[in-house]
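The structure appears right after this line, and notes come after that.
What you see is the complex with one protein chain gone and the rest in place.
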Amino acid sequence: MNRATTYRVLPGFGLSLGYTLAYLSLIVLIPLAAVFLKTFSLSFEQFWAAISAPRVVASYKLSFGASLLAAAINTVFGMMLAWALVRYTFPGKRIVDALVDLPFALPTAVAGIALTALYAPNGWLGQILEPLGIKVAFTPLGVLVALIFIGLPFVVRTVQPVLADLETELEEAAASLGAQRWQTFRLVILPILLPALLTGFALAFARAVGEYGSVIFIAGNIPMVSEITPLMIITKLEQYDYTGATAIACVMLLLSFALLLVINGLQAWTQKRGEKGS
Amino acid sequence: MAGLTTALRLPGNPDTRYEASAATREKPWVKRLILGISLSFFALFLLLPLVAVFFEALRKGVDVYLAALTDPDALSAIRLTLLTAAIAVPLNLVFGIAAAWAITKFDFRGKHLLITFIDLPFSVSPVIAGLIYVLVFGAQGWFGPWLLAHDIKIIFAVPGIVLATVFVTFPFVARELIPLMQAQGREEEEAATVLGASGWRTFWNVTLPNIKWGLLYGVILCNARAMGEFGAVSVVSGHIRGLTNTMPLHVEILYNEYNFAAAFAVASLLAMLALVTLVVKTFIEWQAALNASAQSQKGQEE
Partner (left out) sequence: MSIQVENIRKTFGRFIALDNVSLDFPTGELVALLGPSGCGKTTLLRIIAGLESADFGRVLLEGEDAAEKHVRERQVGFVFQHYALFRHMTVFDNVAFGLRVKPRKVRPSPAAIHRKVRELLELVQLDWLANRYPSQLSGGQRQRIALARALAVEPRVLLLDEPFGALDAKVRKELRRWLRKLHQNLQFTSIFVTHDQEEALEVADRIVLLNQGRVEQVGTPDEVYERPATPFGYNFLGAVNLFHGRVDGAQLRVGDHALPHAEEDLPQGAEVIAFARPHELDIVVSPNAQQGVIAKVNRIQAFGKTARVELTGTHAASGTEHYEVELTEQQLLALQLAEGLSVRLVPSHLRIFQQNGKSSQSPVVN
């Protein structure tokens, strides 16, 4: 763009941008910087000791493992649900469509106690699963269930618009060239959905790693078995171990920022792939 | 999170067009299988927990339910939750409008970075959101000694709860408005300015009518999260009954005391809030889709 044409016609640039930056700095940036500054006050040995204690490492394994698995499960079933919502008509479709967002709207603590009540040994689902030898509540499996709940809308809501925008002509072209329905899905639809699926996966994963409220009730929080990383931060805080809490928070923040970069990249890709070929 | 701009693109009427063409139609058994699996998954993971909340809340009868809600501690938790939302939502509303105005009406360097920063609170664990304010305002934090000397309590007090809530609900309004205002461009505001309208007048009479649905959408999502936040608030609250307990924290306390019926009773209020949020959200999406189709029809007639 020509420099001379960037003259600002509309009023309020200084005020709105100034306010935005000030508020952003005060509420978000400066407090977040506190984590890193506090971390820098530790020696490397202290830092390493805090983030590599066996109990903390066990929590990483659970948090990351369960989050990955939950995001993967959500990617598969979320895509099916998005498919059903876009392509099929069925009674109650509008209600289902609206309720997909429930995990966004329902407070996590409520979700947490509801899931616990369902999967506890005397709960509706726990009663069925208990005789089969499957324990969900107060085990890592419970963590997985809670993370599936929290992540599902991310996949559905990223895939749904891409699927709705997909020109039916592409599928018709594939069919007129002799492709079976499954081949059309695998060779034509899936590659177009791929960026959206990956974005949904990454969003669900990012949310799951940091999730606290819905997990702590059902997890049982048994050290070395079912403690998630955010809980470790709380535990350290309750012991007034601020440096330990901060060190773990620092690790999680770095992971979040890395994920944010990945997600931004994926979203750009989704947009590019979503553009019509014509 | 899906925004209003994506909702606009979803056609509102039932989609039968896929079933009309032999090329986009699945075999009946495939369709039944996909529907069966996806709806079972939906019922198992989303519907059942919702039903369970109300079932457990009313399990011991209406009397116990009402008693739990009218308990003084419960009432004070409700008051605190309402107060928190009443402060956090307007703050983030003003911020959202200012940020969206700056980002969509002007060109400047670092705009993408700014948008990324605005989204940051969504990618930070709520526990960390609480922790950062402890590090800044806590007894051992940056301003801890100063605050102590002046007898101001932020952490383990209401201001801390409000701050943590503002943090976790920070991006909601801004991220609804930015894509919406970006799509609408600057021409209308420029026309108003050329016609001599002042900045405020342009905003009230030209911009606001165009973004009202998106604004409301952002506000109700922001409000739902503000009233329901648990992790961040839990870190800074100190869990003082009757003083620094919000509704979600009160639910936790009751639950940990094995007072399940009362816990679910308070939880059912929050679940109703969630349902109202979803209803309003669906209504707004429906309005927006209606507006969009009316506008595109008008465009075709011209």
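In order of appearance the chains are A and B, and numbering begins at 1 in each one.
Just so we're on the same page, a residue touches a chain if its C-beta (ideal position, glycine included) is under 8 Å from a C-beta of that chain, and two chains touch if they have at least 3 such contacts.
Please read these numbers as outputs of a predicted model, since none were measured by experiment.
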Quiz item: Among A:9, A:134 or A:187, which residue is in touch with the absent chain?
Solution: A:187
Quiz item: What is the set of chain A residues that contact the non-displayed chain in the whole complex?
Solution: 167, 169-170, 172-180, 183, 187-188, 191-192, 273, 275-278
Quiz item: Which chain B residues touch the hidden chain?
Solution: 20-23
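Definition applied: only the chains that are shown with their structure count from here on.
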Quiz item: In angstrom, rounded to a whole number, how far apart do the mean CA points of chain A and chain B lie?
Solution: 16
Quiz item: What residues of chain A sit close enough to touch chain B in their complex?
Solution: 1, 6, 8-13, 15-17, 19-21, 23-24, 27-32, 34-35, 38, 77, 80-81, 83-84, 86-90, 93-94, 96-111, 113-115, 117-118, 123-125, 145, 148-149, 152-154, 157-158, 160-161, 164-165, 168, 171-172, 174-176, 181, 184, 206, 209-213, 217, 230-231, 233-234, 237, 242, 245-246, 249, 252-253, 256-257, 259-260, 263-264
Exercise. In the complex, go through chain B and note every residue touching chain A.
Key: 1-2, 6, 9-11, 14-19, 21-24, 26-27, 30-31, 34-35, 37-39, 41-42, 45-50, 52-53, 56, 94-95, 98-99, 101-103, 105-108, 114, 116-121, 123-128, 131-136, 138, 140-142, 163, 166-167, 170, 186, 189-190, 193-194, 198-199, 202-203, 221, 224, 227-231, 234-235, 247-249, 251-252, 255, 260, 263-264, 267, 270-271, 273-275, 277-279, 281-282
